[in-house]
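Every protein chain except one is present and positioned as in the full complex.
Here is subunit A:
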Amino acid sequence: MAIDGLIILDNTGRPIIQSGFRSTSPSYPLLHVDAFNNALPKSHRTGDIDPVIYVPPYNVADSPSACCHVECGDMRILCPVSGDVDPLFAFAFLQTFIDILREYFGALSAATLKDNFDVVYQLLEETLDSGGHPLTTSPNALRDIVLPPSLLSKLLNVAGANINSTINSGSGLGAAGGPFSSPIPWRKAGLRYNSNEIYFDMVEELKAIVNKHGTTLTSSVWGKIETNAKLSGTPDCLLTFTNPHVITDCAFHPCVRLQRWKRDSSMSFVPPDGHFTLAEYRFTPSSTATTARFMSAGAPTAALAAKENIPIPFLLKPTVELTETGGTFEFKLTSRMPSQAMESVVAEMYLGEGAGGVKCVASRGDGGGNVGRRGQDGSSSGSNTGSWAFDAKKMVVRWEIPVAPPSSVWLLRGSFTSSNSGARPAHALQVRFAVSSYTFSALKVDQLKVTGEVYKPYKGVRGRATANVEWRW
């Protein structure tokens, strides 16, 4: 398994950074850049482009190849592959490389990469062998080899001290320092912090489709535990949960001991330094579903499907009437959250080609705790009624409610015209919202035990939920 190389394009489709290529033909990377630039305008909705583009061979003798690409800020990263390489391999590498770039430069843009192109080249050289095999991809290990651009290093550079040479030459620091001196590959050796802290963010996303009868067709909650560790030395952490049975289909950072998880559903690990994703999981509302799942084979029962459904935390009542020249619509959204407020609620509907003349009234209906309402009165009037907008380019009407307290009711009434014969809007409303300090799974950390070091670290656990629901009518 090997990829052919890597090309980073700016938003005009011109390459800014390009790795070495396995293929000796100099036209090979150009072919891929062209193939991508040709395919982009052809995809009729932006971003609708196939992530794997077939690239026919330039010469008959060459073998065909494919261009795997991902979007990254205002850039595109292309990863040409050929032969029988699994495209997932390319995407996995791209993801790793983007994570590394984020780690080094924070928010990514073409400008940032141009500012640090020498660092990016060093990173490329260290992460990708000229044969196309990934080399060092752990950010902790990389930081030892390629120095991140920091203010300090720049200042030192100016002052004439070459920090690179001092830090990197293994001889200078003896056996303890230098790259790859750590016994644990994903963790730097000899870390020291004044205050030892570790934070866990449980981020969950609900994805669901509700049909026009209000029945949930599919729903799932995927979560991940994003961790930020600032711990000295080599701490051995043991994270236990009070209700680990609510999660399933887990995937872990390599630092987690899989056997231990299998045995007693606790996560035992020596964390890497800094930000990393400890685990990913799926929320299973009923624990029996897991056992039923593996019986599979036979025809599924509707009950099984229903059992796995997660209740949608809001109710939407759409009334839409279509005519030859346009249509009218009324949406009524009721929050069903138990105690938290839904934040930054956004509902979008595509009105179809030729739509226009959109007129809407967004208002707040009766219901909802008066307490919550009174609390809202303090803020701007816009947040009290919700707001709407029409994007004439995307033909999307967008309805926003900044904060929707529990059981509050919100209304959007409106009409639109269509220049095409017969209005043809999407028969669905896409609703997105976020809830802070909340998780759908209610996964609860029991305790975090740190052994191997003397200090007691400060621990923080936080939940955050987002949702993306398609409600059809």
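Convention: contacts are C-beta pairs under 8 Å (C-beta built on N, C-alpha and C of every residue); 3 or more make two chains touch, one makes a residue touch a chain; residues count from 1.
The rule is short, and it goes like this: contacts and distances are computed from a predicted model.
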Identity of the absent chain, which is to be given by its UniProt protein name, from "AP complex subunit beta", "Dynactin subunit 4", "Ribosome production factor 2 homolog" or "Ribosomal RNA-processing protein 41": "AP complex subunit beta"
Listed residues A:34, A:103, A:129 or A:343, member touching the removed chain: A:129
Residue of A:234, A:328 or A:417 in touch with the missing chain, whole complex considered: A:234
Which residue of A:82, A:334 or A:439 touches the chain not shown here: A:82
Residue among A:37, A:218 or A:328 touching the omitted chain: A:218
